[in-house]
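As structure tokens, the structure follows; a few thoughts come after it.
In this view, the complex is presented without one of its protein chains, the others remaining in place.
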Amino acid sequence: MSGRLSLHVPEPSVRPGGRPDFSHVSVPEAGEVPRPPIDVNPSEIRDFAYSMIRVLDDRGEAVGDWAGPLSAEELRKGLRDMMLTRAFDARMLLSQRQGKTSFYITSLGEEAIACAHRKALEPGDMCFPTYRQQGLLIAAGWPLVDMMCEIFSNEKDRLRGRQLPGLYSSKEAGFFTVSGNLGTQYPQAVGWAMASAIMGDTRIASGWIGDGATAETDFHSALVFASVYRPPVILNIVNNQWAISSYQGIAGGEAAKFAARAHGYGIPSLRVDGNDYLAVYAGSLWAVERARANLGPTLIEWVTYRAGAHSTSDDPSKYRPKDEGAAWPLGDPVERLKTHLILHGHWSEERQKQMRAEVDAEVLEAAKEAESHGTLHDGPKPSPATMFEDVYKEMPRHLREQRQQLGV
Amino acid sequence: MSGRLSLHVPEPSVRPGGRPDFSHVSVPEAGEVPRPPIDVNPSEIRDFAYSMIRVLDDRGEAVGDWAGPLSAEELRKGLRDMMLTRAFDARMLLSQRQGKTSFYITSLGEEAIACAHRKALEPGDMCFPTYRQQGLLIAAGWPLVDMMCEIFSNEKDRLRGRQLPGLYSSKEAGFFTVSGNLGTQYPQAVGWAMASAIMGDTRIASGWIGDGATAETDFHSALVFASVYRPPVILNIVNNQWAISSYQGIAGGEAAKFAARAHGYGIPSLRVDGNDYLAVYAGSLWAVERARANLGPTLIEWVTYRAGAHSTSDDPSKYRPKDEGAAWPLGDPVERLKTHLILHGHWSEERQKQMRAEVDAEVLEAAKEAESHGTLHDGPKPSPATMFEDVYKEMPRHLREQRQQLGV
Amino acid sequence: MPRLSMVEAIRDAMDCKMAEDESIVVFGEDVGYFGGVFRCTEGLQRKYGKSRCFDAPINESGIVGVAIGMGAYGLRPVAEIQFADYVYPGYDQIVSEAARLRYRSGGEFFAPIVIRMPCGGGIYGGQTHSQSPEALFTHVCGLKTVIPSNPYDAKGLLIASIEDDDPVIFLEPKRLYNGPFFGHPDEPITPWAKHPLSEVPAGRYVVPLGKAALRREGKAVTVVSYGTMAHVAEAAAEETGVDAEIIDLRSLIPLDIDAIVGSVEKTGRCVIVHEATLTSGFGAELAAQVMERCFYSLEAPIQRVAGWDTPYPHAEEWDYFPGPARVGRALLKAMEA
Partner (left out) sequence: MPRLSMVEAIRDAMDCKMAEDESIVVFGEDVGYFGGVFRCTEGLQRKYGKSRCFDAPINESGIVGVAIGMGAYGLRPVAEIQFADYVYPGYDQIVSEAARLRYRSGGEFFAPIVIRMPCGGGIYGGQTHSQSPEALFTHVCGLKTVIPSNPYDAKGLLIASIEDDDPVIFLEPKRLYNGPFFGHPDEPITPWAKHPLSEVPAGRYVVPLGKAALRREGKAVTVVSYGTMAHVAEAAAEETGVDAEIIDLRSLIPLDIDAIVGSVEKTGRCVIVHEATLTSGFGAELAAQVMERCFYSLEAPIQRVAGWDTPYPHAEEWDYFPGPARVGRALLKAMEA
């Protein structure tokens, strides 16, 4: 008989007051991981889950098999998408502070993932995003004003003030209605992709989940169904190191890489530098091609860092060092792409400054227009009568009675 | 753009009318897989999930690292446990056909798993079984009469006729109350083990699930919590190739081995010949030692074949060839252990016949006694008044009122 | 007209819709090759192929989750949960997602799905093969909840449910699958063929959601019931001789409140019967609405007859089941006051 048992409770390497420490995050050289053919046997790339696909090296050079065919023009567009997303977030954060809405969630530091992924998709494909994938909409060119009207819950909000700020829906943009419940959309993405396969269509689905939410049971459901029916779906895990106050170790990230979850389901998986626009695009495209070629699902762990607070209701200085973000070894996605472009003479600090001003102005103008349609506590709002609509396709009698009772 | 998509729906290699075919089940030589130290790094034994731990070779010889230290005496006891379980099942199946109970589930062909596993546990440990682990109780020497009274829902049924036949509960025997809901007990086993660790106890838990039920979301919950807190728990998967009419491919077993599910959680896993009493004991013991030494969870896939119907409500000839069981490459656990004992001169066909008669008589006698306390439609039964008990610790007023209304 | 059992009628509904609309897919545990543990999907895979009728992994939450995704794509999935007792793992997907999709997306996305599941006791299924969880769905706005009591309604309601653009919980009283049941377990089972409501027209027809059926006219007391209990109520009326008017709701949400109010205003008395546990059962909602709307017509307290507030036991099945004797006592009590 051995000694007594004890409970292991994982703990991040450092807490407020301590020195940021990412020594546990091993960062392989860019270009190290080969690019296999899309019909590779998943069992042959199991080691990918323990490495990391990176294209941009420390100098900003694009190296290795995954260095893709994007033109300077396309990369500048990518840079702009990320900057616009960042500016949008900054403005909406401010609007929340000003009381124009109740709540906001930024994607600071994670812009490359949504923006570059979106670029790899085609019109007609469908994303099942979490609340932190606004970059998908922005990179798709969806009107900022429309997004802001949702955030302000104003009279032009297509969701009629019903949803929390940032839980957009745009069928047209291939952006499935965001749920406030974590994980639920993951099996839905699989089901949507199954439907596409059943109908002999060519469209594919892309599901999204955070590191923390991989612990949810829906994560398993999605992988089981994806494993069995091999539908054309990409299962994205955004590992930004933190849930709210709990770090990825509380979701199992200390014991294994999230990318390795796929192995038990025979699903090929990639682990990718999520702060590297080129790597994100290349990894996404590989998965998109697989899906489109009827080769089935791919799981991708995007390694990144949530540089901001979880949401406007959160104060991260309570549970992690304030300067942890600066120590994050994969750097900032905007800076890295900028450096790459400058290195190749396709960009300059000057033009960067200019673009910054441009996107700020674009956001400001959009905000003005959106605000003219009302903000949460000010100006025009959706009519309370609409509250009873869309519960069912046709309003049943009991809801008509309740609407009458409300007197609207 | 590639061609059109299509849905992959896995299909067993053969259906009724076809020739049984297990060519997809690769059976490594006995003794091939080494026995690692219990504190092995899980990443070093990932290949175990793709092989199979086997001790008894084709001749019945015990070979390799996992060949254990069981004495002839212990092995004869093991043989008897399995034979008693089989005789018990046969009798209860008959009782169901005779209308003495509503329903029964046998464990035909899978007796080695529960019987040998039980032997590796200590008093105080707790199993969280499915409905097909009666061998755990029988190998623990739990009275057959008590089990039968539950099956007959008679006046001596400690569960007061409330549960389906075979859904036993015995705290004393370390056998957690069986749920009719698949998978639910798997995270409970993890929680029980966490409690043992929290209290600095030495007891361990053993959770059970079928191949089909690994698809349930509770499977993931159990693995996530086991991965994070490293409690002393063994997570058993009994892969008997079939759920009800759906084969293991519908649970994801075509795409990957169930044992590999553990890898994504950093949990070490074994894949073991479940029809080999010695291998089951050795694999169980390894996991027990790990757990007891505070090294955390182990997942074990037991490879076996459900030789009987799913339950008395099922007719397997509707969905698989009648003679599939005979073609199962891992043979029959009773036969294999018998052959081993005979090979070493510890047993004979004669004594086997004698033991067979002995266990039949033991079962028959128990059945007679149990039947004297009533069967489902005949003789003494639990009082309907007990129906209102145990909903809560103390009967609340509304249940007292309802009991009065029933007039009992 | 062909005579069908309830199983056959349910199968016929799916068959008939699958033939005319390729967006209908049917799946669930054991529903493919095998045809379902109650045989409701027998032959559909052979007829429509493996991509339109297939086995699902044992994961109810996944079954509902992928059905929602398929529905959002534009299909009309009909998913089977093997027993209503096993729907709870899928409850989150039903409540938080299927029921909310249309609302939260301002109508952009919705889930035109049907979730079929056998419910109710009477087959010695014990606590995990006997439950009647309808009230857990009627409390959730955005869902429709349907329970047929006979082959004719089963087919017509299932077709209506499949054609409906909202998510429908379709509860099938398993004790009625192969014959009507009047609550006397000792009587021999009569097949549906002898019952007039087993006459099921070929081809498509609908029984609209939200329309109750009058099963028996009467002047003395109104019995509101559904599923198996509609038959048990009939037996109770016959056996007590109480001149009861029996309403079979068929769909709980939407609710045919007019039919109920009309009858109670006539009879002045009301007994509500269901198999589910009493407390917070759908009978509570019915009682509350009858009280609110018929207060001045009521001559006696509304009686509720329901399953006891215990799990459904195995051996004590018939002590648990609210059979004709208990319903009969309630009828008499309603008449006394």
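Think of it as A, B and C in the order they're written, each chain with its own count starting at 1.
Everything that follows uses one rule, which is that a residue touches a chain if its C-beta (ideal position, glycine included) is under 8 Å from a C-beta of that chain, and two chains touch if they have at least 3 such contacts.
What you see is a predicted model; the values in this text were computed from it and never measured.
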Open item on the list: Checking the contacts here: which visible chains does the omitted one touch?
Closed with: A, B, C
Open item on the list: Please identify which residue in B:Q163, B:S269 or B:S284 touches the non-displayed chain.
Closed with: B:Q163
- [ ] Just name the one of C:P167, C:P180 or C:G283 that touches the chain not displayed here.
- [x] C:G283
- [ ] Out of B:F225, B:F258, B:Y277 or B:W347, point to the residue that touches the absent chain in the complete complex.
- [x] B:F225
- [ ] Would you mind spotting which of A:M148, A:I250, A:A309 or A:V334 touches the chain that isn't drawn?
- [x] A:I250
TODO: Kindly note down the residues of chain C that lie in touch with the hidden chain.
DONE: 61, 85, 88-89, 91-92, 95-96, 100, 103-104, 127-128, 135-136, 138-139, 141-142, 253, 276-277, 279-285, 287-288, 291-292, 295, 298, 300-304, 309-311, 337
Open item on the list: If the hidden chain were put back, which residues of chain A would touch it?
Closed with: 6-7, 9, 11, 15, 102-103, 153, 157, 160-165, 167, 179-183, 212-213, 215-218, 243-246, 250-252, 313, 318-319, 376, 381-382, 384, 386-388, 391, 398-399, 402, 406, 408
Task: Touching residues on chain B - with respect to the absent chain - done: 126, 128, 158-160, 162-163, 167, 169-171, 176-177, 179, 181, 184, 186-199, 205, 217-218, 220-222, 224-225, 228, 389-393, 396-398
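Everything that follows uses one rule, which is that only the chains that are shown with their structure count from here on.
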Open item on the list: Nearest whole angstrom, what separates the Cα centre of chain A from the Cα centre of chain C?
Closed with: 41
Task: Whole-Å separation of chain centres (CA-atom averages), chain A against chain B - done: 42
Open item on the list: Where in chain C do residues touch two or more of the other chains?
Closed with: 51, 56-57, 59, 61-62, 89
TODO: Specify, in ascending order, the residues of chain A that touch 2 or more different other chains.
DONE: 194, 196-198, 217-218, 220-221, 224, 228
